[in-house]
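Complex shown without one protein chain; remaining protein chains in place.
The block that comes next holds subunit A.
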Amino acid sequence: MTAAIREAATAPPQRGGHPDRAYAPYRSTALRAPSQPLVVASPSLVERTAPVFGAADVAPIDADLTQHSTGEPLGERIVVTGRVLDAAGRPVRHQLVEVWQANAAGRYRHDGDLHPAPLDPHFVGGGRCLTDDDGRYRFVTIKPGAYPWRNHHNAWRPAHIHFSLFGTAFTQRLVTQMYFPGDQLFALDPIFSSVTDEKAQQRLIARYDHDTTVAEWALGYQWDIVLDGPGATPPDPDEV
């Protein structure tokens, strides 16, 4: 697999550091990446606005994944926080952030997950919050475990948390994955490695932050997210 990943890494990087949809080392792309080039279109007025979420959609407890059961989940309790920014560096305020993840043993609460690792009766693994006035989100959860998958022999995903983001325009929609620093599986993982540019890879990795760590309670990670694509209004030159 490392040879296939190394070969695919020689392709020129995509705009914004995004993966090429037809990235061969991730086998399932073979029948799901379009064969025609994307059609360049000017975003419509619909696409220049975004779905709206509010207090009715998200309860404060939704942001604490350790509180979604009658007991404490097993694993290493962590705080994950950061800011959601647009391409001009402006905070995306009061917008929805969603996360989902495996438990500490690397098992998802999903019928399709056949990994013979234990489910945790006290961990579901889904969370939501709205960003604040500064574009900041904050989740309390447990550190997910690495898990095997069937892409190739002895394939393992590095520990990750799935993130879903909305911006101020539909064009800014993003689904991605956050990784933890120093993982030995990065270079062996075709999904992480589908981002071929090394600087862009770094933008997928959270930073351990001792100031975010809560004494006697949880380790802290910081991860800022920058949404691509045109925003609802053109960037103000004074802010760039």
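Note that in this section contacts are C-beta pairs under 8 Å (C-beta built on N, C-alpha and C of every residue); 3 or more make two chains touch, one makes a residue touch a chain; residues count from 1.
Basically, contacts and distances are computed from a predicted model.
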| item | value |
| --- | --- |
| Omitted chain (choose from "Oxidoreductase", "Caffeine dehydrogenase subunit gamma", "Competence protein ComFA" or "Protocatechuate 3,4-dioxygenase subunit alpha") - UniProt protein name | "Protocatechuate 3,4-dioxygenase subunit alpha" |
| From A:5, A:63 or A:227, residue that would touch the chain that is not displayed | A:227 |
| Subunit A residues that touch the omitted chain in the full complex | 15-21, 23, 26-36, 38-47, 49-58, 85, 87-89, 98-100, 102, 108-110, 112-113, 124-126, 162, 164, 170-171, 173-177, 191-192, 194-195, 199-201, 203-204, 224-230, 234-235, 240 |
